[in-house]
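All protein chains but one are shown at their positions in the complex.
Now for chain A:
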Amino acid sequence: MRAQTDQQKTEDSKHLTMLTNRSKQVSNKEMTLAERMYLPAILGGLAITIRHFFMKKATIQYPEVKRYLGPVFRGHHVLKRDEQGRERCTACGLCAVACPAEAISMVAAERKKGEETLYREEKYAAVYEINMLRCIFCGLCEEACPKQAVYLRHDRMVPVVTSRDGVIYGKDKLVEKLDDRYVRNNPDVKATPTEPTLSRSVA
């Protein structure tokens, strides 16, 4: 009976070997003298440790040092201005309807006479809020925007939140500062029918 099970086992292992070709037979051969002394192995391990002292470090000193996030990183939202410094957003609400987390809300207002230098269209967003606790940084708002007004910066992250105050970002935090313009060149993006004259590469 036992002999039969043994035979089965060897058959099994044969099958396993055939399946993956990675299984190894365990050997129970005797250790050599050098191996039994342990010291050479300890010295060998120590040598590896010492070698690592002089190698390039894998870690960086965050937050003093930051890594490059890549050109497609989706970070801090920005409400773009056009070349003349006017706000591009026209409060059409497409970003809010596209947002899967329902993080965006806005209130529209009509541009008055004399405000043509501030807002590009006859309607603008008087209030534009993004709830950063809700935002999942998927970038669908950026994709939905017909006016190329909302972008997720590739070079800046939303700072860490330690309290719930001020996590709803208003226009004061979102609108692009004139002395801190955000530029992203994307030759793949073609002009849309509503923006026939402007490409996304705003210098």
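In this section, contacts are C-beta pairs under 8 Å (C-beta built on N, C-alpha and C of every residue); 3 or more make two chains touch, one makes a residue touch a chain; residues count from 1.
Basically, contacts and distances are computed from a predicted model.
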Name of the absent chain as recorded in UniProt (options "FMN reductase", "Glycosyltransferase family 2 protein", "Stage III sporulation protein AA" or "(2Fe-2S)-binding protein"): "(2Fe-2S)-binding protein"
Chain not shown: contacting residue from A:Pro40, A:Pro71, A:Pro146 or A:Gly166: A:Pro146
Chain A residues touching the omitted chain (full complex): 8, 12, 15, 90-94, 96-97, 102, 108-110, 121-123, 146-147, 193-194
